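One structure below.
What you see is the complex with one protein chain gone and the rest in place.
In order of appearance the chains are A, B and C, and numbering begins at 1 in each one.
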Amino acid sequence: DTPLTIAGTTYRSRLLVGSGKYRDLDQTRAATEASGAEIITVAIRRVNIGQDPNAPNLLDVVPPSRYTILPNTAGCYNAADAVYTLQLARELLGGRKLVKLEVLGDDKTLFPNMPETLKAAETLVRDGFDVMVYCSDDPIQAKLLEQIGCVAVMPLASLIGSGMGILNPWNLSLIIEQATVPVLVDAGVGTASDAAIAMELGCDGVLMNSAIAGARDPVRMAHAMRLAIQAGRHAYLAGRMPRRFAASPSSPMQGRPA
Amino acid sequence: DTPLTIAGTTYRSRLLVGSGKYRDLDQTRAATEASGAEIITVAIRRVNIGQDPNAPNLLDVVPPSRYTILPNTAGCYNAADAVYTLQLARELLGGRKLVKLEVLGDDKTLFPNMPETLKAAETLVRDGFDVMVYCSDDPIQAKLLEQIGCVAVMPLASLIGSGMGILNPWNLSLIIEQATVPVLVDAGVGTASDAAIAMELGCDGVLMNSAIAGARDPVRMAHAMRLAIQAGRHAYLAGRMPRRFAASPSSPMQGRPA
Amino acid sequence: DTPLTIAGTTYRSRLLVGSGKYRDLDQTRAATEASGAEIITVAIRRVNIGQDPNAPNLLDVVPPSRYTILPNTAGCYNAADAVYTLQLARELLGGRKLVKLEVLGDDKTLFPNMPETLKAAETLVRDGFDVMVYCSDDPIQAKLLEQIGCVAVMPLASLIGSGMGILNPWNLSLIIEQATVPVLVDAGVGTASDAAIAMELGCDGVLMNSAIAGARDPVRMAHAMRLAIQAGRHAYLAGRMPRRFAASPSSPMQGRPA
Partner (left out) sequence: DTPLTIAGTTYRSRLLVGSGKYRDLDQTRAATEASGAEIITVAIRRVNIGQDPNAPNLLDVVPPSRYTILPNTAGCYNAADAVYTLQLARELLGGRKLVKLEVLGDDKTLFPNMPETLKAAETLVRDGFDVMVYCSDDPIQAKLLEQIGCVAVMPLASLIGSGMGILNPWNLSLIIEQATVPVLVDAGVGTASDAAIAMELGCDGVLMNSAIAGARDPVRMAHAMRLAIQAGRHAYLAGRMPRRFAASPSSPMQGRPA
């Protein structure tokens, strides 16, 4: 297997995790360690990574010396806010260029606002950022984001925080087939098999937060996800057996989708 | 986690594998090792474990000193043949009592013949065998097999060799909920996520053969399956996050099944 | 299209309905009429069709002069009870031989008890009944029931009263492909599309009760079901377009099941 390479840096782990929704920083630390993740994404608008020098700092339990801190724009609903937020993050993180852009459509679905996402991506790429970008599972716009110069496209599998799993593997498959940058599923994974399915489709990695933090036992689930990502990746590389069905391939069943 | 206990013996691995369909005995050995399985099932009617002293012997690469050899009755279409085959196996294996019963309905679907399966199970239990039993995903008959005294029930997830995955998780769920003996999915798993799903449903283990032997790279797939079983088990124990959907729970979607 | 023929009698409608769970007999009458059904099944143990001459009689609103009354054994948990119940029904219905056998496994799932079902079917066929039989979606046992002499096999699509729809179209497909008697889906249909799917798989008809009686507007739902059955039947006969997917048929998606 080749390692995951994003913007020229290679990573052994294909599991990326968020840092929110944990009970406390101790649980954050323990679950993050159990996940084996090397890239930890942080919502700059919500999490203290130094903006407030007097409050507990996430970086104390997820130190940049050990993890790649990936600032994200959760909570931004237009391009301008997202761009501003990431410029602030760059300062806080000593000039690091790798960021995750997400521009949300509304606060109920957290579905991406794609027109604003495209606009922000252009501005950020021009401004020298390495942009990983949360997007819908639209193969045409995923390609546009790649052409703009994003270093990874991150389609949702289902709504953020929903745990509904991979709702449309077909669209993900179209995105993966066309992409020349890494494709990471971002949002929607609910349990280990969802993560395995994403990898079996040929995704390069998966980013998740609620599936781990929202489990009854987050640390154990983090470990489960670590194994599931590896399992799905190996299964993808091993080349699964063909499906065969004993009934004659009558038209109603032929190519029956998910 | 508690270990898997079948007929009083405990096992660390919850993955059971078949020994057929490999290119050669070297591949059988390598894939079996990569799977981490401790229980290896052998089709007595097809595989030489000593019946023919002059032919290559499976037990040379899967030695009983290291693995639990689980004789099965693949190829038997009625109770009498199955009982006879397992009595023969007991002799070949020095009196070992743990066996896997399968009585098939036809050679096209390999679906179990449940009336003959029930009959053979009664005979074998009375004859002192520890019977693990391949069966349909019928919760009533799974319970009957348990009441007869079988030590594990092994419902199919989909047809043997089909790789179609978990077609009816609801029936498996009913079986698991009622069972007081281990429930192992036998047949139908096609790739790593299928194995993870089986474990997330609460199965105690999974038995597979084609999914590994029929992959492009069987040894790597065996490793994927080992990880997937662990991932699914940990996810089950960790307690997954609840599913939430942003759209109001209108009747068409409410409790929408697979 | 050829008409539906059961035990030598032909019917224009492929929708069979139950008579239970309605608000009152007026609603029963209206919904039954809206369904266009010609065969109405009646739970002899629960519904008065003359056992009690002083209570309201279902046959006043669903007259045998207009409908084929199909007595069923809902509430029977063993062969003896089911046989006795249908012998009683035969007397009440002036010697009519067409009956629906159902022997249930427990009162929680209402899943069929297949061993008792097979036993009862043999007795009833020998006793001269024309037996339509509720069964699991097991292709081997469906064939056995046909060989015993049942005039129609009626596999469940999902649990009685669950409204979960067609959980395992693959097994139904196996049953349909092998059958030489009509195959009718019995139980599990929840809404119109479920009925259409059953017919598109090649079923000869569908029996339902809860999906109509449990709708907010049972009379309108009865009409919806009448149309859905016709739609599904015509679609089956018309031969649907093949499925095509633009992504290259990579192994993860190939033949991906429901």
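Criterion: a residue touches a chain if its C-beta (ideal position, glycine included) is under 8 Å from a C-beta of that chain, and two chains touch if they have at least 3 such contacts.
Being a predicted model, the structure only gives us computed values, none of them experimental.
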Contact with the hidden chain (one of C:G20, C:G36 or C:G161): C:G161
Per the touch definition above, residue among A:T123, A:Q141, A:S210 or A:Q230 touching the missing chain: A:Q141
Chain not shown, touching residues in chain C: 108-110, 159, 161-164, 190-193, 195-197, 200, 210-211, 214-218, 220-221, 223-225, 227-228, 230-235, 237-246
Contacts of chain A with the absent chain, listed as residue ranges: 105-106, 109, 111-115, 118, 136, 138-141, 143-144, 158-159, 164-165, 167-168, 170-171, 174, 191, 252, 255, 257-258
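The working rule: only the chains that are shown with their structure count from here on.
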Per-chain Cα centre nearest the global Cα centre, belonging to chain: B
Inter-chain centre distance, chain A versus chain C - centres from mean C-alpha coordinates, in Å: 47
Residues of chain C whose C-beta touches two or more other chains: 170, 174, 252, 255, 257-258
